[in-house]
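Excluded from the complex is one protein chain; the other protein chains are retained at their positions.
Take a look at chain A:
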Amino acid sequence: MRRTVLKSLLATAVMAATATMAGLPAAYAADKEIVIGGSIPMSGVFAFAGIGIHAGIQDYVRMVNDAGGVEGYRLRYVPEDSAYAVDQSVAAFKKITSQNKVNFYYGDSTAFSKTINPELERAGSMIMSGASFATELNDPEKFPFQFIAGPDYTQQFGILLRYIADEKPGARVAFVYSDTEFGRDPIASSREVAQSLGLEVAIEIMTPPGAVDVSTEMARLRRARADYTIFHGYILGPIPEFISQARQLRLDTQFMGTFWTMDNSTVMQMGELADGFMGVMPYSYYYDDSTSAPMLDKIREMRPEYQSVPYIQGFLSAMLYAETARRTIAAGQEMTAVNLKTALNSIENFDTGGLIGVPITISGNTIPVGRIYRADIQAKRMVPASDWIVLE
């Protein structure tokens, strides 16, 4: 009896292992569906963003399917945790793509986007976007089947610098960034942008990753007498330390940040130091009711509690995947990478339902739009400080 049970258990295990290794498809029909795969960082250092991205994609997929799908096709979302490690992200990609006919893919990092690029070109069957806003990816020749659902880091700097040039022509600007690929990304190119806008880059300060003591850097920043200080390459630390020391020294500079610093919860973690902190945000905040935003209304209806900006980014990514698929199917074309990318690039003056406050156009690999927000510590919210800025 015991042997029979053991044998059947063993047989089941062998069958399950064989089925998994051979990558047998799931039991449901694979036709008439659009598959969105994703290496999502649900654990690890980037989990704070991954959880939001996951919820955003999931909600949009559910919403579209509840409304009948896209041109008769159902969306299917297949996520895997990547733990924000390239080897695990690639493993997730291989697993998902070998078991599903994937049309769109969400990647978790710049390193993954670069690593998987030859694979995307070889497969020729899907396009990809992700959590990376790296300037390098904004090259349709090198990355023909990828896009960024927002402005790249240089464009985010461009939006900030455009705002500064309008507010205070000829202002002195400081760039403070981390010594990482992420931190260094927009610095060299933004130097030229500042110059073209008539701004002076007073100082560039690079800090080691994870720097805590910034007193030396602060002394240099003080001597530079910058009107505006832009942080990049950080989530939060060491920004509060910089602001705290600047307040003690009565330094008159306006601190600003880029996307990954600008989530409401991240900024509000700074407490009193956050008051007046500004930055660029490509999307409307969850609570933004300054203009009519039907899609934000739906999100608020589905999830009454605050949703982070990575959630909005995930939601918008899924929306762009669906719109791209819709255009490809409507044109009677096969969903190949080339056709999907052509359909994506045909998106012009597209209404995102208020996720981005102006109609968007995707001519290359990015959506070069953003808005400047300012932290209101009393209301514990980010409030608009400018209109939407669209880069040419």
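The criterion applied here is as follows: contacts are C-beta pairs under 8 Å (C-beta built on N, C-alpha and C of every residue); 3 or more make two chains touch, one makes a residue touch a chain; residues count from 1.
One rule holds for everything that comes next: contacts and distances are computed from a predicted model.
Student: Please identify the absent chain by the protein name in its UniProt record; candidates are "Chemotaxis protein CheX", "Branched-chain amino acid ABC transporter permease", "Cell division protein FtsX" or "Outer membrane beta-barrel protein".
Tutor: According to UniProt, the chain not displayed is called "Branched-chain amino acid ABC transporter permease".
Student: Of the residues listed, A:179, A:241 or A:275, which one is in contact with the missing chain?
Tutor: Spelled out, the listed residue whose C-beta touches the missing chain is A:179.
Student: Considering the complete complex, identify which of A:86, A:211, A:236 or A:268 is in touch with the unshown chain.
Tutor: Once the missing chain is taken into account, the touching residue is A:86.
Student: Of A:114, A:327, A:341 or A:371, which one is in contact with the hidden chain?
Tutor: Only one listed residue reaches the unshown chain, and that is A:114.
Student: Could you tell me which of A:35, A:51 or A:389 touches the chain that is not displayed?
Tutor: Reading the full complex, the residue touching the unseen chain is A:51.
Student: Determine and list the chain A residues touching the chain excluded from the picture.
Tutor: These residues touch the chain not displayed: 16, 18, 20-23, 42-44, 47, 51, 54-55, 58, 77, 79-81, 83, 86-88, 90-91, 94-95, 97-99, 111, 114-115, 118, 122, 136, 179-181, 184.
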